[in-house]
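Removed: one protein chain of the complex. Kept in place: all other protein chains.
Presenting chain A:
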Amino acid sequence: MASNIVPTSDLEPGGAAPSGFEGDRSDGSLGGVVRGYVDRLRGGDLGALPAVLGIVVLTLLFYALRPETFLTPLNITNLIIQAAPITLLAMGLVWILLLGDIDLSAGVVSGVCAAVSAQLLAQQGAPWWVAVLAALVTGAVIGLFTGTLVALIGIPSFVVTLALFLAFQGVTLRVIGQGGTVPIRDETIRGLTNSYIPVGAGWALAAAVIAAYAVLQLNRWRTQRSKGLDSQPLIVVVGRIVLIAVVVLVLTSILNADRALSKAVDLKGIPYAIPVVVVLLLVLTFLLGRTTFGRHVYAVGGNSEAARRAGISVTRIRVLVFMLSSSMAAVSGLVAAARLSSVTPGSGGGNTLLYAVGAAVIGGTSLFGGRGRIRDAVLGGLVIAIIDNGLGLLQVSAYLNYIITGGVLLLAASVDALARRRAAAGKS
């Protein structure tokens, strides 16, 4: 802080607005917004840029290498279903990373939760909603345990979750049994990834999402304008709405196209996992951006001492975040189980966690805490799924697959670290 002596910008108090504070709004013109964006990029805040670039470049790359298979409706649907569990796990991890913590056990927690509900379905013949509820409760209880060890006892999250990474694999093994596989036969849970919304309903849903987004954005803009608050130019707001609309409509039309390989069958529609991801994206985005809880999570991640002095219970926030994240791991575990139609002792192990952390970081969430959004999980999850799917189509050897995926995570972490250095340098 002692090095913050950069008088350039404020040598002259408010040269532009000598009469008062009224003029001190951010530059609301389109040029101002563009300049602001470029400034942010140069200051190290890359936002969604790396993930969007990654999606575009990787799509072009794999399309060039596998033109006949990569961009078919069938493969795109597979890819999106592949992305769903990664994204859901990453949506929880974003919260943990926002605090500057890490949860190395998130992957195996998704395995434990899936195992619990698979056994309830198989052994007890429980209805699907009991199984789902049980998975969520298991996740929340695990999160309470982890969060307590981290926040109350004060063990670094890295150590706690590294230990639990091992311990929970034991739990899954115990629940499933050595060498066992529990098949998922319940139609509702399997349906997450194996049944599809009727085409008409799919289009209606897409239209509703776009309309709701447009109304919310425009309303917010109108309120800001009418109260003379900081706001973006209308053209930027409209541009965002158009962009979202185009993405939603293109995706819907791909998922609603017939993707069956044989002419005899009809295979089309949005898999039910997609609305699950979208609803959770909206709910968690609201929680993070528009409620006190979300604000306090950012504050704890940015400066926990400031949060403490502001009367925020840092312990409570951290425990709640671990509970939330582990519950999201449960949802992710269920979708992964639906996709494979089974749960094994290895569920949630392997590269599950690496993929999810990679997704969050590629999406723009910082490993250093304080910076991140829920949508990062979606964008980064797509990047990871494209890599995984594309390498599968190329039939690269397993060793190369590991090296490439690990390399991508390292690349994302380097971008994050450099961005942070850049931001720190910009200040002094």
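Criterion: contacts are C-beta pairs under 8 Å (C-beta built on N, C-alpha and C of every residue); 3 or more make two chains touch, one makes a residue touch a chain; residues count from 1.
One rule holds in what follows: contacts and distances are computed from a predicted model.
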(message) For the chain not present in this complex, what protein name does its UniProt entry give, out of "Xanthine dehydrogenase family protein subunit M", "Acyl carrier protein", "Cell division topological specificity factor" or "Sugar ABC transporter ATP-binding protein"?
(response) "Sugar ABC transporter ATP-binding protein"
(request) Write down which of A:312, A:337, A:354 or A:419 is the residue touching the left-out chain. (result) A:312
(request) May I ask which residue of A:301, A:364 or A:390 touches the chain that does not appear here? (result) A:301
(message) Counting contacts across the full complex, list the positions on chain A that touch the omitted chain.
(response) 1-2, 4-7, 9-11, 13-14, 17-18, 20-22, 24-26, 43, 223-224, 227, 229-230, 290-292, 295-296, 298-299, 301-303, 305-307, 309-312, 370-371, 423, 426-427
